[in-house]
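Only one structure is covered here, and it is reproduced in the block below.
Only one protein chain is missing from this complex, and each of the others stays in its spot.
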């Protein structure tokens, strides 16, 4: 496995000088990120950790949280319940597009785009925002060996600028997709997006999925094995926004990106991988992250199709 | 492996009585298909054959030919050449939608939809239609142990009714995607769609892909191993039209369907699978085929994510 | 002019039995309207009044208020200011469609659809909702010989159910079209929609426009003559939602409809016309209203093109 360490060291050097793109600007707190931050982590399904770069730098999960909240809701309510509310079909639309709902069923297309993720967050159990936040943190922490926290400044920054998400939520309400309190639903969604991790944490969460839902170090069941496949197939077809086809073709592993500049991927039975680098392209994907994953997949032969 | 035979026997019985849907009606020759025809075949990567139902009934490949013609063109011209002409991104659009081309690049989204497949067919080498037909048949036959043929009645039926494909071709010409003779390009496309197989043939072609491009029985290289992954990833993200997400979720193997009622799937390293049953749903997928694949995937644990 | 009275009497009888359609259901207070209510009023540019049916029944202006608020803002801020914020181009979209903004300029297409009308309402002067309401009522009342009022029950009913309008407003904020307080903007928009008139009132307002902006009876200038043409051309191309073409073809006079079941039209230099009948079609236009206007136009030769 020294090969992994060598490869990630090499890729960190190779792409450090790639300076296109800028950190997400629409959430003021994210715009403050240092564009030079760059790190790569790989954790095996057995829990071995490989890392390169500023791997302790914390960042908010943003959309990388979406598969994990979907997993929570699958466990809490079962497939039939959640499928009636959110589909599993990719959409050509961008991540924050105003909801185009599926014909006939009136569901958001999938839980990896904002409309679907907002519906999922609305189902997180708890009487108060505080209870729901505690609930999410507890469940997400099972994928790690330590507790997690929300960055309140990022949460507030999201809350104050999320005109588009608010528009989506009101439209979902108009279509009768949900009838819960819109601000309460958005609040827990923003909290979930503001959960902090570092690159090793995110790779460890991915390794837990690679290990069938069982945390490699603690041995705790973070997600029932039966639901891991649901998450991975959704990540594969819908995880990289409208780059999902190119990703499947050139990387070939289930993955999810977030506008904070993080991408994580899962090689079933083998590896969890995470890259963090804030500058993103117009589709919302980390630019260095995309390149690192392409090279990693080729060099370590990770594509599920090859 | 008796298990495979048992399962396909059982599924043939289970879904024989499922009578919704109708054979494709827009091509007169296809409309004549017997809606009761139903067969399942599985071929292992080593060449063992399992079959159930009317497995010798010939049918036209239709869109199941698209991955194979794409493979031909990959071998003949290389990735860079073909990527400049046709993308790898899924589209939410239906299989025969009027071309929506990718922004900036002006390419059809992928080679599994009609616009992309027409561009691919236009690249098939040969001076005359006769030469190009011989070329396609020779290359496709490498996946089998016997020669293949075109059904001229189906070819003519397609040619005479393909107003939509003709519209697509003229529009592609308008956008400068190709400048070849439109009728000549459509002719070879219709010929390719009219190549005849039976269920065992199609499963054998799939098994060749499962075996890394090497025909399990003859040992001939039907497709260079390096390109097999390209085909499989495209089939996975774009093969089942706008049901690709649901398919990835509930079946989880690369597959391609055709309006004649055929679906084939590839379990890399393991199996080729084909189902034939003419009644199709509004998306163009065989109704019994969809159900058989869902059950097969679950019973034999075939999903690449589970 | 006895001819006018005869014609409207006849049309009232003719269409009384036309019973298709239902009152708007998405605002609970509107759903309570009596589907049998039906009245027609015509007022000449000189102030002569012709009326038939329950012409004193009050109803809320809804979208028939949009041309008048646009007129206010034109007077208060001038053409250049408002054109920079809202365009004058028709859109194929339905009246309450989620904003599709004009490329390049980022403006709502026109002030007759909800997105444009919300931007216009946001410009109504006043420090408080109370002041802005007083302002609107004062300006609208200039078109009449008596004061006007808001129905608070309708206002609250709109406010509590306007998830779609709220979604539109948040999206406009996201696009930076305005940065005002969203609820404050929506409040004055809902107030304006809830201003009460009867059929004779609405025909009198129309007659004031037919008279070049000068109230026929009081002689007061309700709108500067120079802006009357702006209003009429917008009503002509954008006033009847996505029926505007059919309307221009078969009626041929500038008009505006509202989901309460009202339609008013202006024959420049000659007549103001209003019809009230709550059952509406799927495009939001009063069904009896459409028929009455078609017949009136033909019988009195009102089309501007004939």
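Each chain carries a letter (A, B and C) given by its place in the written order, and its residues are counted from 1.
Criterion: contacts are C-beta pairs under 8 Å (C-beta built on N, C-alpha and C of every residue); 3 or more make two chains touch, one makes a residue touch a chain.
The model shown is predicted, which means the values in this text are computed figures rather than measured ones.
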Where the missing chain makes contact, among the chains that are shown: B, C
The one of C:47, C:126 or C:229 in touch with the missing chain is C:229
Among B:173, B:270, B:283 or B:298, residue touching the chain not depicted: B:173
Which residue of C:223, C:238 or C:263 touches the chain not shown here: C:238
Touching the absent chain: which residues on chain B qualify? 98, 163-164, 166-171, 173-174
Absent-chain interface residues of chain C come out as 87-93, 109-110, 228-230, 232-234, 236-238, 242-246, 248-249, 252, 254, 268, 303-306
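Here is the rule we use: only the chains that are shown with their structure count from here on.
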Identify the chains in contact with chain A as well as chain C, in label order. none
What chain is the most remote from chain C, judged by the mean position of CA atoms in each chain? B
Roughly how far is chain A from chain C, going centre to centre by Cα mean, in whole Å? 47
From the mean C-alpha coordinate of chain A to that of chain B, what's the distance rounded to whole Å? 33
Using mean CA coordinates as chain centres, what's the chain B-chain C distance in Å? 55
Residues of chain C whose C-beta touches two or more other chains: none
